[in-house]
Structure formats: structure tokens, C-alpha cells
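Of the protein chains in this complex, one is absent; all others appear in place.
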């Protein structure tokens, strides 16, 4: 391992980018948050709806689901507009399934009641880590929508059982690094995403060898970094919600 | 005609909403502008590309085209994501064709050379008049891309032959009004969009009876209002570009 | 302006092509009309249906909508079949939206009752002006369907409040011309379509600079021509309906 | 078998409907024919093109292919427009594959040279037997296109090796009948289509039990009827081509 | 005709490939059969469902329908996966329509009651004659599903009125041959498929000239071969069902 290694972004190995979470950013949505992880900006909204998916009708149980998109020129090079192409890419579907699954894991769907909260995460600007910014901001938007429900007496108990945030890690030249930006991500040997709760538990882990398979020890190094980073994200989520109310 | 009429928004009949054009808003695009017409916010980007449509290959002539989209929760009620639905609506296609046609009408495509500029107009927040904000901002984004071309000596002469901006008008209770917001638009009897140049010429006019067919005199009243409004938009476009350079 | 100008077709500037409207052309439809504007032939049918779009269910209000298509070899060069391509082009959608909007503007949807009339306009042969021939013929087909409704006592009052016809105009070498054929249309600097009523009102105007933006005076010249042309179309619509009854 | 049987249409069992083949019906196509079998009207066009399918490139061999469509209100009840539905039905694909296969079977594709003739068969009005009218008319359109090729010296030898026509037969109350119209077809126990040549050979036979499986003897009865009917169609094809030249 | 002709596969002209029908092959389906015609292997399953197509709702009548597919590498060269391409080919649709139609022709849909049996025929390995193996196996699967219905007392009378099997024939060098494999099929001048019942009746015949139109005598030669082959298939279907019960 190279002792003189310094990461491309100049940050410390366990240093997050500048994180800003702006709750209530969108005018029309019941809950919303602009999540900025450095130059990655994701607008997350939560929309309340009455209709649940068919398999939940008349069960009294609710649902949380998510859709993800990226503006065509959010990226360095323009990417094709999925609406024009006529379908969502496999990557898009993978990400939106991850967001929905993560939020459901910390939601008491019975307590939510037979209604649906639809999360939209749209990347306005991309610089790596869009899915982790999306999940982190989506939790804030979800909380906003839940508070709307409480404020109109639609539900009495908050169905959100934990905070949920996500952060990426990677391995570059055998060093585990936190919160990779696009340049770092492109050269990483391993790429991992951690969705964690403020109860020190794991919602989802995805770790892939981009170049070479990696030893279990690196998985644990990355997990430790992620837990450290998530603590800071949880604090910022609380601050964002507090500012919304003030 | 009702003498005591006052328009729903409280504005004067010939008063624009607060307009803000922020050139250079997007980090990655060759040209960009965030166009805000009151609560309608449209992010316009211009992307340079080498490939022209097949019918222009080897002609030395360039092309300007546009795509339009709306975030699902840009609107009061969530609208379906077109990428998930698998196709762009007729309305979307109509708008993006209008944007492209308008910009081509003020561009010397021979002077542009055999390259394509792709404009993306994405509505982040909608409150009526998204297509007019899109065209007004798209012109600024287009200018940004053209200046990029000039700065790298790809072209020597600016192919943009005029300023181009758009504004909506409508008739409510027989009064012609400028720049309708969503509430006004929903009750308008006639809905019209004017794409104009700073040379006192017309690029495109679309006027539709929403409720009842209207007399030619109202068309002219609306055109007069639109010309007045466009003058202000041209001034703001120039200011936005000036601030970009400074 | 060139004093010696004569239009490509050899017609006078304000001269329509030979117009033939044959009501009742289609055997199965409740209303129909073959509209021939010179070599442009459009078959328009009106089909009665019980189901209205979801947003109108149980409102007692009806709907008129339209679809447009073109046989692949209606054109000089074969165009791709949209059914095979798997989607309707933006142009097709734009036109069918225009037809539907135009007919709704002259229909009292409450008087129609909760039913839908679906208009199909299919271009059998194309030589410019297909959308104006379509609207002009569609009005005749619509009247046929309405008369079917009256004849079976489904409604008592005719919900059609005015005649509606459409005609194109264009500017060639600074001359305003009426009812352009394909060859003229290809060289026109400005292309405009006017949907007018026999009450001297406007249903819809669309005017686009094909080459260069144009002065407001040309808009008015074209409107005057269109009003003149529409008068003749209204007379032919009445004749077509009269022959159907006789 | 019911001795007093008379077929629903009142025709003799071996009697065709009134057949009219109008060659050269379409203004723009290289070859065309309006085929009318009673109230079934199919417009067939043949379009010449330079590009052959990929598997034939640089083989010197040509191709003949076909597309089939139906106007939405060609039928008693309106059917959905395939272009709006976004796909061609299985029935449509089956028919257009049959038309293409039939024409290729009587064409010397080497003699045609590396070019493609695309046949479009569009049903303007339907009353049973649309596919047989389509094939019969398509052959005339194909001949028109081939004669265009000969007239411009693109080929010297006629690649069409035989006449090809199609006719339907059916079994109603155990009687074999020729050329069923829609009412007859709806009640037929067996439905068969025969594509035959003027050399007393078979290009394609499709016979299906609509209600009950049928004995081989009925297949032969129907084939005999079809051969009789085809003879008349071949004569009409020749007449149609002769009138085109005169 | 060549006296010394021997068919490519070395089989007698009227000799089937080795046929194996394994009823009950699929663990989860209500009825199933792996049909092997030499190296052509088709897995047929029958799934019971409560919902009938809209036009049969509340009629008390049932429905049998079929879908067909092929694994991408069932063939000598890989073929594209239809699910990835986003649509089923015309060939696929033609085959699945044939399978469904054939099974309905021998089923008393009233006796089936208002339920649907969905047949899936998936080609695991292809060597010619996949549609005939599919139909032959599908009948066994259908019987399995019907016996499931009887065993749970959902119906009392078997609605299957006859056995149904299919076999292909072809003409090579003017010789009629039974059950062509892929190599034979590729060189055949005529290709025919016969769907027959054990009551000596025909469900469906499709015969196409692949190269040259053929005389009626060859149709009859092929039909005779097919009847001979079908007899053996009926015996194997009975054996397969008997083994399932034992």
C-alpha cells in the first residue's frame, strides 16, 4: 500500500464532500429536499396519493415507492433523455428500486395506512454518488410528507421508525475512501454503497469489484468509513428538518 | 367588458411576472440558463455535438434541436414520469418542436457549420407559461454554446441573427392579459403564445380558443401586449449574457 | 416585392385549389366526408361511442377527439408506416391535437351529453394542406354523426354552434398566398394555418417562420386571405350536407 | 346437407362478389391498384427502393415485402388505430407476411436485381376477404412497379413469373362457398384462403376450423371453388393492366 | 422425379423422428409436457386462471389461449431475445395464434366454464418443426390441466372433444417427406403444417411454396403422409397421459 497516497479530490480518506440538505425546496410537493453532496445535486420530492398497488388494496397497509431520473445535461457529456428513448435504463431501474426498498425498510407500512407516498429523485447535476444523495434526501422528503399527514390528522403516529441515509465508499490503490466523486469513482477498483440507519443497523449493502475481486477485510474497512460518514448525514438530516419547522 | 375587472394575479394587464434569467447556471453544459418567470422555473442547457441529422450529413450545414421535459412534481398534482410511461406526450412533443423551430429561425445554419446544438429545457417548477420561459432561456443557453464555439475558434462569425424570446397572452372576461400564471391560464378563454425577435418580427404565433372562438381584434390586442413584454425580455437576456462574461 | 411574381401553381394569390367535399363517403361510419383540396385527399369519419375520457365520467358532458394518419404512399416518397414504427410522430400528434381542439371549440359539450365522437382523418393522397383539408372535412363528418344522434332521439338540440373550416396561407417572395400545394409549401418563407368559423371568429392560428421571421403586417395579410377562402369552404360544407340529405 | 340451403348473400355457391381492379389508382406510387371485392376496398401500392434487407446486401438479389393496415373506421365498429396503440396486431402481421411471401413466390428475385419493392395494402373499407383482395390487387401494383423499372431500363427481363391471385372459401352448413363476405364469414364453420397462380399451382393454402374440424373432402371442394374463382381474377388482373397501358 | 433420392436425414419419406412426450414434466404447472421431436425440444405448460378475455365475461364460456417463445440459444446461431427487443416477432405471433386456435377447435368452451387455460410453449432446443411439436405437446398439457379441474370437481365433463396433434411435411426434389428437421426444412421447396384430430378431421392446414408454387397433387400427398404420422402421435399422446396417471 502506497504510504504517500493522497486521494484525487484532496480530501481525507474519511472526509465527506460539503453536504447541504435543504428541506422544503419544492413549492408543490408534500415533502421535499434538495440534497447536495459537493457538485452532485438531487432534488427529492414526496407526493401523497390515495391509491396503493393492487396487491395492497383493502389491506389497510400503505406503500412507499420511488422513481429516479437524471436531467440529460446533468452529466459531463450529455446523456440521452430516457423519455425520448422510450424506456428507463437498467441502471435507472436498479437505483429507483434501491431507493424504494430502503425507505420501506424503515417505514411501518401498517402505521402509514392504506395510502402511497411516491418519491421522485431527479439529478439536476451529477458528480458521483447520485444514488446515495438521493436516498439521504429522500428520507427528508419522506419525513416532510409524513408530517403533512400528521398535521391534517390523517395519521396519529409517525410510521418512520429510524433515520436512513446512504453513502458510497471505494477502494483506490488499496485505500478505502469515503464519498467518492466522479473522478475518483472512475478510477476506483471497488465501488460500494451503504444504506444505514441511526440505530447502527444496515438497510442495504452493495459492493462490487470494478476491476479485481477484493478481500473481505476491505469490505469491513469500507463499512467502518460508511458508518462514520452516515453519522454526519443523520445530523444534517435532523438540522434540515428543524430548519423547515422553524 | 367589465370595467372593474382586475386580473387574478393582481398584476396590471400588461405586467410581466418577476423575470430572472441566470446564464451559466449548469456546471457541465456549454451554454445554460435558469429561466424564472415568477414561480415557473425552467433549466435550459445547450450541448454541442458533432453529429447532425442524416439529411444534413456532408452539407456543411448545422442544426439546432430541442427536447423538453418536466419533473413529475413540478406541478401542483404529480404528473406521470414520461420515461416510466415509455413515451413523451403529444404536448411535450409539440413544445419541443416549437422550441427547436424557433431557435432555428434566428440561426444561420450555414454559419454554424456541420455541428448540432441540442437544447434541453427541463421544468423544475411549473406555474403556467413553461414553454415561453423555455424559449426565452433557451436563447440565452444557445448564445452561451455559440460563444464557446467562438472561443475555441471553431467558428468565426456568430450565427445567431437576432434575439428571440417568447411570452404568453390570454383573454379573460374579454380582457387581453400578458404572461398568464397557472391560475389565470386555467380560466382563460383564449390562450396564445408569441415567439418574437428584437427586430420587431414574428417567429411563431399560436393562438387557440379554449372556450369560444375569438375575433381578430383580440389577436391584435394580444400581439401588442406580447411585443411590449418581449422588449423587457430582450433586455433581460442581454443583461444575463453580460453578467456571464463579467 | 416582385411585381411580376406569379405563384408556382399558376393560381391567383387568393385562389383555392379545386375543393370537393363528399359527405357520407364511408359506408360504416356514423358521419363521414372525403375532403379533396386539389390532389390532397383526406378521408374523415366520425364514430359514436359511449365512453368518455376518465375526467368526464359522470359529468354529463361529452367529448370530441381526433386521430390523424397518412397512408405510407400518400406522399411523393414513401414514408414509414407509423404502426410498424411503433409510434406516432410528433407531427402526427400535433395535427390530431389541433383537429380535436378545433372541433371542441365549436361544440357545446354539455349539449352533446356524456358520449364521445371520435374523428379519424386519414390522408389517402397528400399534396400540401392535409391538416386544413382534414379539419374542413372533419366538421362535415361531425355534423353527420350529430345528425345520426338527433335522428335516433339521443339528443334534441344540435350541439354544433358554428361551422368550422381551415385553410393554409404562406408567404413566397413576400407575397401572401392562399391554400399552398406541396411545391409551394416547400419554398414558402412563412407557413400559417387558420381555423375559422362562419361567425367571423378565430378558432386557432398557427403561423411559423420557415426561413426568416416576418412582420406583423404579413400576419394580417394572410388572415385576410384566409377569411376569404374560408367563406368558400363554409359554402361547400353546407352544400355537401345538403346533398347528403337529398 | 340441407338441400334448400341458400347462402346469406344470395349469391351462387361459386359466385364471386362484384370485382373491380383499378390499376394506377394512386398518384405517387410506381405501381398501384384499388382492389374492390364487393364492399371490401383495398388500396395497394408498390414503392421502389434501393435498399434491400441486410441479409441480401451485395448479393445482386432483390426483395419484395409487404405491409398491411386498416383504416380505423373501415369496419362496422371502429377498431383501434395500430399507430396509436404502438404496435401492429398479430392478425396484421400474419396478413402482411402472407402477402409478401405470396408475391416473392412468383418473382425471380435474381432477375429483379438488388432493389426492393415495398407493397402497402391499406383497407379503406372492409366487408370480409381483405387479405385476398389485398393479394390480388398487390400483384397488379407489383406489375406496375416492374413496368416502371423496365421503362427506365433498370431491368430488361420481367421478373414476375406468373400471375398470382387469392380468394377465400368457407363452409356454411356443410356447403362450400366462394368469396365470403363479412356476414358469411362470421357464421362459417371453416375458413380458408387460397393463393393460386395462373399456372394451376398453389402458392399458399391456409384452412382453419372455426367451429369444428372438417374432413379432407371439404378441403378439396373448397380448392375446386377457389381455382374457379381465381380464373376470373386472373382475367380481371390482365384487363386492369391493359387499361393502364391504353 | 429422382428414383435414387434419399432424404438428407436418412429417414424413410414417411418416417417420423424419434418422438418422446413426457407428461407432467414441469413441477408447478397444472398440466405440462416436454415434447421432443428428435432434437427439437419444446416445454409445454398449461396454467389455469379465473379471468377470461373481456368479450367472454359473464357468458359462462371459457377460453384457451397460447404463448410461444424460444430460448435465444435454442437455435444454431443465437437469435435475439424477444423480451430484450421489446416485442414478439411476427413469426412468434403467428405460431402462438395457431396453437391457441388449434386447441380451441377441439375444446367445448361452454363445458370448460368461465375460466381460462393459458398454454405456454417454450422451445428449449430447435431443429425444425417447433410449432408442430408445440401443438402436439400442448394437447397433452391441456389434458393435464383439464384433469386437474375434474379432480377438484370444478367441472364434471371433459370438455376436450378430440385428440389434436400436428406434424410438418415438405417437398424436396419433388418428393413428399414427413416431419422435416432443420436441414431438410432449409432446402424444402414446399413447407406445410397439418393440425389433425384422431377423428380423421383437419383442424388447420398451412402450406406455402418456399421456392416455387406447387400442384394440388402434392398437397394431397403431403396430407396422406401427415395423416399417417399423426396416427403415431395420437398413440404417443395416450401413452404419455397413461404414464402420468400410473
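In order of appearance the chains are A, B, C, D and E, and numbering begins at 1 in each one.
Basically, contacts are C-beta pairs under 8 Å (C-beta built on N, C-alpha and C of every residue); 3 or more make two chains touch, one makes a residue touch a chain.
No experiment lies behind these values; they were computed from the predicted model shown.
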item	value
Touching the absent chain when the full complex is considered, from A:48, A:71, A:106 or A:167	A:106
From E:8, E:72 or E:215, residue that would touch the chain that is not displayed	E:72
Among E:81, E:199 or E:231, residue touching the chain not depicted	E:81
Touch list for subunit E against the chain that is not drawn	26-29, 32, 39, 43, 45, 47, 49, 67, 69, 71-76, 78, 81-88, 92, 118, 120, 122, 124-125
Contact set of subunit A toward the excluded chain (per top definition)	87, 90-91, 93-94, 96-97, 101, 105-106, 162, 196-197, 199-216, 219-220, 223
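One rule holds for everything that comes next: only the chains that are shown with their structure count from here on.
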item	value
Distance from the mean Cα position of subunit C to that of subunit A, given in whole angstrom	51
Residue list for subunit B, restricted to those that touch at least two other chains	87
